[in-house]
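Attaching a single structure in structure tokens format; questions to follow.
All protein chains but one are shown at their positions in the complex.
Entry: subunit A
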Amino acid sequence: MSVFGLKLEHLSFGYGADPVLKDVSFTVERGNFCALLGPNGAGKTSLFSLLTRLATTSTGRIEIAGIDLGTSPRAALARMGIVFQQMTLDLDLTVRRNLSYYAALRGLSGRDAERRIDAALERLELGEKSSVRARDLNGGHRRRTEIARCLLHDPEILLLDEPTVGLDPASRAAITDHVHRLCADEALTVLWATHLVDEVRAEDDLVILHRGGVLAHDTARRIAGGQTVEKVFLDMTAVTS
């Protein structure tokens, strides 16, 4: 068994002649929370497309919980929980129906699915919202529903692409807390893409992505080196701009 939850080796990717990702390599240890910090246009979403196999590249290799995504995509996808940047709930369905639809896409049904849905709603403190239509939820609750949904099949890795975009500060803090807690309590490996420095905690792993390349990878505390992460991040991305 690999000790790595997530391993990226020499990934390059581009649309036509424009390289979007250039030789990206980093690893996230099992059970760690890794923030992928980068300004808009750094290549975070492209990296997520590769990680979720919505796009592929012939250069480089991705390993998910010890499984090669390129050669065993379905086994790798089965171990991932994904929250995309764009909301993917069906607004006309209730929270519970959204979750049961997702469960069915993963082959889960009947009592097993119901039990998992109850547990996931409980974990994200959404129990009382289960029969509310997604359209009637606020942005924070919609995101929480998506996080609850991506936990249904007991993934080992959570991939979240800017999950707090468009949320108010209180909801943002609540969601960041929730996912940190999940990571700590259940030893989930988390990759959390963001451009918001305040979502990164000192003990988190931090990968700084800029113009498609990795500028730094260590714990946030070490990268900050006595300064704030924000200052270091701004300095790093400004120097190379």
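The rule is simple: a residue touches a chain if its C-beta (ideal position, glycine included) is under 8 Å from a C-beta of that chain, and two chains touch if they have at least 3 such contacts; residues count from 1.
Going forward, contacts and distances are computed from a predicted model.
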Of "Transport permease protein", "Peptidoglycan glycosyltransferase", "Fe-S oxidoreductase" or "Chemotaxis protein CheA", the UniProt protein name belonging to the chain not shown is "Transport permease protein"
Of A:Ala65, A:Val95 or A:Leu108, the one touching the omitted chain in the full complex: A:Leu108
Touch list for subunit A against the chain that is not drawn: 15, 20, 38, 40-46, 48-49, 52-56, 74-75, 77-78, 80, 82, 84-88, 90, 92-93, 100-102, 104-109, 161-162, 193
